[in-house]
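== chain A ==
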Amino acid sequence: MSVDRRNNRRDTEGCSVVTANRLLDGRIVWLDAQGKWQLTIAHACLFPNDGMEDVLRSQSARAGADNVVGVYGVQVEQTAHGPCPRTTRERIRADGPSVHAEFTPLWQPAPAVVSGS
Partner candidate 1 sequence: MPLLENGQIVQDGWTLVQDDQPLPEGDILLPLSRLSEGLGRNGKGRLGIVLKPDERVSDLKEALPRLDLVSLNFPIFRDGRAFTQARSLREHLHFAGAVRVTGHFLPDQYEFLLRCGVSQLVIPEQSDLAVWHQAHERITVAYQPSVLNERPEGFAFRRFLSS
Partner candidate 2 sequence: MPHSSQPPADVGRYAYDAVDRTFLKQRVEQFRDQVQRRISGALSEDEFKPLRLMNGLYLQLHAYMLRVAIPYGIVSANQMRTLAHIARRYDRGYGHFTTRQNIQFNWIRLEDTPDILNILADAEMHAIQTSGNCIRNVTSDQFAGAARDEVLDPRVHAEILRQWSTLHPEFTFLPRKFKIAISGSAQDRVAARFHDIGLLARMGENGRAVFEVYVGGGLGRTPVVGVKLRDDLPEEDLIAYLEAVLRIYNAYGRRDNIYKARIKILVQALGLGAFRDEVNAEFMAMDRSRYRLQPEVVAAIRARFASPVFEDASAASAQLVAQTKADPAFAAWVNINTHPHQQDGYCSVTISCKPAGGIPGDVTSAQMDLLADMADQYSFGELRITHLQNVVLGHVRKDNLFALWQALSAKGLGTANVGMITDIIACPGLDYCALANARSIPIAQKLSQRFSNAALQQEIGALRLNISGCINACGHHHAGHIGILGVDKRGEEAFQITLGGNSGEDASIGQIIGSAMSEDETVDAIARIVDTYLVQRKPGERFIETCRRLGAAPFKDAAYATA
């Protein structure tokens, strides 16, 4: 599927990670070094930007099999805490909405809510 061009903006130098949304629940995921999709960017595998076209092509081709949609690349800086996206948009995707600190990428409903009606 087509993705907004600005999300795919990359320098010639530098590194990127690969992201998508899961088909069934829409959650944001990041591609790890084993080719598995993870909920946190800390697990994401870094790819040199000059190889990203190929990575995105092959990951998009298997998006259906992986049950993900909207595969694209995100340029990052490597930090002590793991990869950090260049843009505010992607930092919000990686961390959760800035206006609800409790909604981290690993957020799960409280057990009482799940069992209740």
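Operating definition for what follows: a residue touches a chain if its C-beta (ideal position, glycine included) is under 8 Å from a C-beta of that chain, and two chains touch if they have at least 3 such contacts; residues count from 1.
Basis for inclusion: all candidates are chains of the complex that A comes from, given by their letters.
Predicted, not measured: the structure shown is a model, and the values here were computed from it.
A.B. asks: Quick check: counting C-beta contacts as defined, which of 1 or 2 touches chain A in this complex?
C.D. replies: Spelled out: of the options 1 or 2, chain A touches 2.
A.B. asks: Going by the contact rule at the top, pick out the chain A residues touching candidate 2 in the complex.
C.D. replies: 1, 4, 6, 21, 23-28, 64, 69-70, 86-89, 92-93, 96-100, 103, 107, 109, 113, 116-117
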